[in-house]
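The complex appears here without one of its protein chains, the remainder shown in place.
First chain written, first letter: the chains are A and B, and each begins at residue 1.
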Amino acid sequence: MITLGNYLTVSAMLFTIGFAGVMLRRNIVIILMSLELMLNAANLSLVAFSRFHVDLRTSLPNYNAQVFVFFIITVAAAEVAVGLALIVALYRARRTTHVEDLTTLKF
Amino acid sequence: MQLFLFWCAALLMLVFGVAVILNRNPVASALSLVVSFLGLATLFMMLDAYFIGIIQVLVYAGAVMVLFLFIIMLLDLRAENLRKINWPATAGGAVVAFVFLIQVLSVIGRLTDAKKTFPPLARSTIDDVRNVGVTLFTNFNFPFQVIGVLVLVATIGVVVLSKRELANK
Partner (left out) sequence: MNSATNSALPWFILLAPLASAAIITLFTRRWKNLSGSISVAAVGVTFVCSCLIFGKIDISAAPLNWLDVAGIFKAPIGLTIDPLSKMMLLIVSGVGSLIHIYSLGYMRDDDGKARYFAALSLFMFAMFGIVLANNFVMLFIFWELVGFTSYVLIGHWFTRDAAAEAAKKAFLTNRIGDFGFMLGILMIWTATGSIIFDDILPKMSILTSNAAFLTVAALLIFCGAAGKSAQFPLHVWLPDAMEGPTPVSALIHAATMVAAGVYMLARVAFIIQASPAALNVIAWIGAITALMAALIATQQDDIKRILAYSTLSQLGYMFTAIGLTSNEAALFHLFTHAFFKALLFLGAGSVIIMLHHEQNIWKMGGLTKRLPITFFTFAVGACALIGLPPFSGFFSKDAILALAFEHNMSIFAMALFTAVLTAFYVTRLVVVAFFGKPRGESARTAEEAPRVMTAPLIMLAILSFIAGFGFFAQNFLLVPHEKETVLLVPMLALVALALGALTAFYLYRNREFDPIDVDLLRQKFYVDEFYGWLIRATQERLARVAAFIDHWIINGGFVGGVSASARGLGSLLRYVQIGNLQAYAFLFGLGIVAIIYYAVLR
């Protein structure tokens, strides 16, 4: 049977993939996608916990976690919109989406 | 049977997740992301979270992905030229990610609940949009309103970010 551990493991792997993407990729659009992967990995564990902690009274999943996921999806959508707008603005200014070219902060 | 389906969905998700970060072409990455999220949506459904699974498909596969593709098209991002890969940095990043994974897995391994199966439900939650809605509008009414404001602010922010450039023209 499927255990909670299975889901958590898969979630951890997905998160690590996203994490690695943020660290390794140099295209800022891909980095943004990797961030989405990480957020969704968190969603997965939340839903798994929601299903795991069944309400004793109604014998239904704990919906608080699912509302949480709902919020995360909403915020993630907003974040993507703003992030992409920033990328557009950045691209207009610097003609690049490559983070190695964005070194204004460098001394 | 269920376990088999679970691993199918999970592998689909993970493989295409890896494809997202390994593809050189941003469009391929974006499409891989869609497939990965479809696998994730399947996992949600398997966890009896039908509403979340549906909006996962709608929001990510529908809205967010279109946005990504739209931007990629707009900026006309091609496949990256082969730059010199900074091998020490890449290796370091991979090691850190790997260590992180090991750490999290060991934490999961210590968790006693992780070995338990999911308890049965009283009935099917195919109608859980109602339950989510009730929770959302009762326990989480105020955060819900705040999220609404946040989305509004994000919208305005996006407009401002895009419009300033227009004014310069």
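FYI, a residue touches a chain if its C-beta (ideal position, glycine included) is under 8 Å from a C-beta of that chain, and two chains touch if they have at least 3 such contacts.
Here the structure is a predicted model, which means the values were calculated and not measured.
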| item | value |
| --- | --- |
| Which residue of B:3, B:58 or B:89 touches the chain not shown here | B:89 |
| In chain B, positions touching the absent partner | 89, 92-93, 96-97, 99-100, 103-104, 106-107 |
| Contact set of chain A toward the excluded chain (per top definition) | 19, 22-24, 26, 28, 31, 99-100, 102-107 |
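One rule holds for everything that comes next: only the chains that are shown with their structure count from here on.
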| item | value |
| --- | --- |
| Chain B to chain A touching residues, read off their complex | 2-3, 6, 10, 13-14, 17-18, 20-21, 26, 29-30, 33, 36-37, 40, 43-44, 46-49, 51-52, 55-56, 59-60, 63-64, 67-68, 71-72, 74-75, 77, 80, 83, 90, 93-94, 96-98, 100-101, 104-105, 108-109, 111, 113-123, 125, 128, 131-132, 134-136, 139-140, 143, 147, 150-151, 154-155, 157-158, 161-162, 164-165 |
| Contact footprint of chain B on chain A as seen in their complex | 1-10, 12-21, 23-27, 29-30, 32-34, 36-37, 40, 43-44, 47-48, 50-52, 54, 58-61, 63-64, 66-67, 69-71, 73-82, 84-89, 91-92, 97-98, 100 |
